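In this view, the complex is presented without one of its protein chains, the others remaining in place.
Note that the chains are named A and B in the order they appear, and that numbering of residues resets to 1 at the start of each chain.
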Amino acid sequence: MMEIGLNHYLILSTILFAIGLVGIMRRKNLLLLFFATEILLNSVNIAFAAISHYYNDLTGQMFAFFVIAIAASEVAVGLGLLIVWFKRHGNVDLDTMSSMRG
Amino acid sequence: MEKYLYIALFAPLVSSLFSALFTATPKKQFVGIVASLLIFAAFVSSSILLTHIIGGGEVVHVELMTWMATGDLYIPFGFVVDQVSVTMMMVVTLVSTIVHVYSIGYMDHDKGFNRFFAWLSAFVFSMMVLVMSDNFAGLFIGWEGVGLCSWGLIGFWFHKEIATWAANEAFIMNRIADLGMLIGLFLVYWNTGTLQYEGAFAAMPSLDPATLTWIGIFLFIGAMGKSAQFPLHTWLADAMEGPTPVSALIHAATMVTAGVYLVVRSNELYDLIPHVGLFIASLGAFVAMFAASMALVNRDMKRIIAYSTLSQLGYMFVAAGLGAYWVALFHLMAHAFFKALLFLGAGNVMHAMHDELDPFKMGGLKKTMKWTFIMMTLASVALAGIYPLAGFFSKDLILEVAFVEHHYIIYSVLLITAGLTAFYSFRLIALIFHGEERYKLFGIHPHEAYKFMLVAMSPLLLLAIIAGSFKISYFEMVTNVLPELEYHIHHPVTFWIMVIGTQLFVIAAIAFAYKKYANSSVKVPDGTSKMENSIAYKILKNQYYIPYAYEEYLVKPYREISDVFWKQVDLKIVDATVDGIAGIIYSTGEKTRDMQSGNLSTMLKWMVAGTVGLLSLAVVFGLAVRYFDEILAVLSGLGV
Partner (left out) sequence: MFEAVAFYLFAFLTISMFYITVTTSQALYALTALAAGMIFISAFFFILGADFLGAVQIIVYTGAVMAIYAFGMMFFDSTRSVREKQGNKYIISGLAILSAVLVVLIFAAPMISTNMTAFYPSIEGAGNTQEVGMVLFTKYLIPFEVAAVMLLVAMIAGIVLAGKKMDLSLTLMNQAEIDEIKKEQDKKVLS
């Protein structure tokens, strides 16, 4: 219990991932949905870092870097799109985005 | 000789196809003429074949082409002209030629003139296939073909509901019987391995008697349907709704005798099972009497003749059942001539009387329709079996057969029937041609038929008179293939007593008929006379209540069962299953369309659900692959 091993980190990662998924599924506001995706990415980062540490291998950290880079790009592009959408429709509610209805 | 065979076989087909080209166009005289000429060509070819066979020529046997050849089954389109089939060919082509020519006049004012010839010639072709085929399969094709043409011709005036009803009745009755026939054919093939007559009959003596009995019974069921034997007889009388030439050709001379032909053709089989033969003979005698009794009181000219046909078919079956196949065939031939003549004469009367069928409304027609009168009278004399006309030789022979074979009950039944036959035939003649001119009450102006129709009928008249004289040469010819049995009553005194007694009995019956119906006191019955109210009259008038019984105890329960099956089984099980499947798919679509709402949030949820599903599968398969050997061991331990 007091000895923190890889499993502890993995469990933490799992919990955070679950929280992120819950957010993805219940958030209707597009901005808050983006927050939830950040949580998902971060939970994975923790797992990468932990594995990297416990296996004494830097690959995990490398991937964590790339994940961060991707997260940053996603925010830039996603927020840009969000703003465009808001300008055109006056809201960012997912329920109103039904132009993909068949 | 083969080319004559082909002409005889295919000329009717050509005729039918030619006429069929014009079915949608108005009446064209030349259609009838061409059809008649082609049928006549078939008749000439048949005559040439007949002379060839009589002259001791070889049996003509051709194999047109292979029809079916799979495994051990080999059925060719093979045709044979031997002594039996050539007789049938002669009868068929002769009567058909006459009926074709006659129909040109009879159908003169009919809109379906061209169509009529198409059907009629198609019938002749089917009949030729039936009689000429050298195997049971070909016979069956012809058998069904004549059934179909019979259906088309009975229902020729399809705008009359009763005609279509009668056509369907005939068709359905025949299908019932054909099922029996088909089972018989299967049994033949199953047990002998071939459907060729030669092979099948050659193999039969080595078969189990029980099997042979079943084959005989099932084939006879087929014959019963086609020849309208009890209990499948009701269709024949109703078939009189068709045009009269059809009745003459199909329902008197040719098709209905196909059953007799089948039994004659299968003589080698029926010789092996005399008990079935006896049954056939007994049924024949019963039908002879039964049909004659119904003819006694009927008030429909054509139906009376139809019952008479039925009765004569009974005679033929008696002869065939008792093993006197050549006698049956001989009576078949003679009967075809005088019965066709009788029907054609009735057609003339009908035309003259504007389709009136009740003989009580006629009377005294001999003045206006002299030739028809002579022809019908002579035909009736032949039918009654008076010396020296055709009926005497053939019908008396059947009586002798029954006597010689010591079946005295059958003999006496037939004897009584002969009296009845004479009575109802001359009742008809007397009512139509003698007595008061009752038709005047109904404002009808009768006229004699066209000359060429009378001329066309004359060969039949001639044959009805002289056919008896062919007996000896005919006997010599057919006994090449049929069992050679001569029937002689050993004691000359018995013989003469029998012949003269029968003749006297018949003449007495004729005289009685004339006395009762030829005088001027005959009135159109109005249902008040004592005789008409008697029970016996009512039973006979209603055909022993058999059609009523069929309707009440077969058709109605069947309809009710069908109703139940429709509502309970079809709707609630079959339809419900199909609808249920459709409903499941439909409701699945209805429910899952929410997935396609276009709402991104919902899509995300489904995406997560899909991820879970796929990941679970990945885990399961991953574990299964990893522990494959262990799982296999466990499964084999379970005995899978």
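One rule holds in what follows: a contact is a pair of C-beta atoms (placed from the backbone, for glycine too) under 8 Å apart; a residue touches a chain by one contact, two chains touch by 3 or more.
All values derive from a computational prediction rather than experimental measurement.
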{"item": "Left-out chain, listing which of the shown chains it touches", "value": "A, B"}
{"item": "Selected from B:28, B:52 or B:605 as touching the chain missing from the view", "value": "B:605"}
{"item": "Contact set of chain A toward the excluded chain (per top definition)", "value": "1-4, 6, 8-10, 12-23, 25-29, 31-32, 34-36, 38-39, 42, 45-47, 49-53, 55-59, 61-62, 64-66, 68-77, 79-84, 86-88, 92, 95"}
{"item": "Contact footprint on chain B, counting only the chain that is left out", "value": "605, 608-609, 611-612, 615-616, 618-619, 622"}
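By definition in this document, only the chains that are shown with their structure count from here on.
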{"item": "Separation of mean Cα positions, chain B and chain A [Å, integer]", "value": "89"}
{"item": "Touch list for chain B against partner chain A, complex", "value": "596-601, 603-605, 608"}
{"item": "Of chain A, residues touching chain B in the complex", "value": "21, 24-25, 27-28, 94-95, 97-102"}
